[in-house]
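A short write-up of the structure that comes next.
For this view, one protein chain was removed and the others were kept in their places.
Entry: chain A
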Amino acid sequence: MSACGTSDPAAERNEAEGETRSIEHAMGTTEVPVAPERVVVLDTDKIDTALSLGVTPIGAAQTDETTLPTYLGDLSDVTVVGTLTSPDLEAIEGLNPDLILGSKFRQEEFYDELDAIAPTVFTENVGISWKENFLLDGEAMGKGEEAQELLDAYETRAAEFGASLGDLSATEVSIVRFMPDMVRYYGPDSFSGIVLGDTGLGRPELQVMEGAEDRRFGELSLEEIDSADGDVLFYCAYGDDAAAQMEETASGALWESMSVVEAGKAHPVDDEVWMTGIGVTAAGMILDDLEQYLAA
């Protein structure tokens, strides 16, 4: 049988499809088409990346709790291909892609099958290294230079916004996210934490996570929800169950006892942008939110 895993799908493809480039990534080196046209993305950050670079993916995996993001405009042409942790291989195969983007972090066990379907490039992680991932995914789509330009433009904008705040840059910004079975605060290594860091804004002491090994997020119990206090608070919810929990908590006495709530500086924001976005477009929209709520 020709497909018993002994044949090299990459080598076969080279003969069939002409010009390729080598991309080094988390699973090795892969030959990808010079200008991929049918891209399938298996994580939310890569949807943002593709659309930021003007590529509409033909297929995308969605999270377990939500549908495809809405902040990126009309995605009705994008076929859903299962969920992040269990992508639907046959649906992907049926789309006949010429490039698949995913991460070792979430889809390692599917790599062999995916790579047999189309050249597959994996980033190591999701989130913490979002800027490197953006550049790698951009490179894989043949848009390395555009990706670098967009990232530079974002970083310049973040720094300029921070500088424009003057004294306000000492403002401590708290981030809270309601999950289906817990509440989290977000630290400096989370996506939104990194964006705040790029502006130079301050964070509440708890959320700096000094000395912690994993500085992405920590857990808050509902009984100590008031420890999420800060000068400004942004909060959001992942999925419908969590949204109901958020609704309930935000009308409770403990929540209302926080000084930031009393001052009217607690703002609900879009979870898709602040949490699962993880790309330059989402990062730009976080800056929009910050400008709207802080610059006053």
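Just so it is clear, a contact is a pair of C-beta atoms (placed from the backbone, for glycine too) under 8 Å apart; a residue touches a chain by one contact, two chains touch by 3 or more; residues count from 1.
Criterion: contacts and distances are computed from a predicted model.
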Completion exercise
In UniProt, out of "Peptide/nickel transport system ATP-binding protein", "RNA polymerase sigma factor", "Iron ABC transporter permease" or "SoxAX cytochrome complex subunit A", the chain dropped from the view is recorded as "Iron ABC transporter permease"
Practice task
Based on the whole complex, identify which of A:E31, A:E113, A:D189 or A:E291 touches the chain you can't see.
Solution key: A:E113
Handout entry: Candidates A:G28, A:G73 or A:G94 - the one touching the absent chain
Key = A:G94
Handout entry: Residue ranges of chain A at the interface with the undisplayed chain
Key = 1-5, 64, 80, 82-83, 85-86, 88-91, 93-94, 105-110, 112-113, 116-117, 179, 214
